[in-house]
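Single-structure report; data block below.
Here the complex is missing a single protein chain, while all its other protein chains stay put.
In this document, chain identifiers A and B correspond to the written order of the chains, with residue numbering beginning at 1 in each.
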């Protein structure tokens, strides 16, 4: 199992969520973050205004998926989150050793 | 060392925290998240009302523990978080390579 963390523009959350559901992702969590990437010190357009890029609001979408779902999920996120303007975001993938669905006690990919 | 991430119902936080402390967990962090699992599009009971399950508020408890604490911690969380109703949550376990306690400079399991 893999955890996919995608830090995206907040207004893209619904599109990314739908794209993930379209490839079969059954659950996800969203956290509000603030951050910056390579333009730190330069400006980024946010809500029509030029901002100094020092901690812009982003949302982080976290979903744990089975190994065979990783590539479709990455393609779905990338396509849905892209605006071709700076600040579109980053995706990080890491390994998950175990998953448990609390209500049923199911483990592993069955728990997702 | 392992990181345990438990996404639970917010009103269960105190019980989960106490259950973890009872098995010797010495530190944890809590983040507010919103999310959904398999009932997306169906309804889940939240504060007595029927909700369309499109991002319900949850809390994520994160704790890094020594390898021998993983199983007791998972049992503690599962028992404390379960209500037997949908939406009880998910637990994910992943590997942590290094830990540092900033004040003392201790590293590894000594730092937890």
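Observations, loosely collected:
Just so we're on the same page, contacts are C-beta pairs under 8 Å (C-beta built on N, C-alpha and C of every residue); 3 or more make two chains touch, one makes a residue touch a chain.
The model shown is predicted, which means the values in this text are computed figures rather than measured ones.
Mapped onto chain B, the interface with the missing chain covers residues 3, 21, 26-31, 62, 64, 94-103, 105, 111-112. Contact residues of chain A toward the unshown chain are 2, 6-8, 31-38, 40, 55, 58, 60, 74, 77-78, 81-95.
Following the convention adopted for this analysis, only the chains that are shown with their structure count from here on.
Chain A and chain B have centres, each the mean of its CA atoms, that are 20 Å apart.
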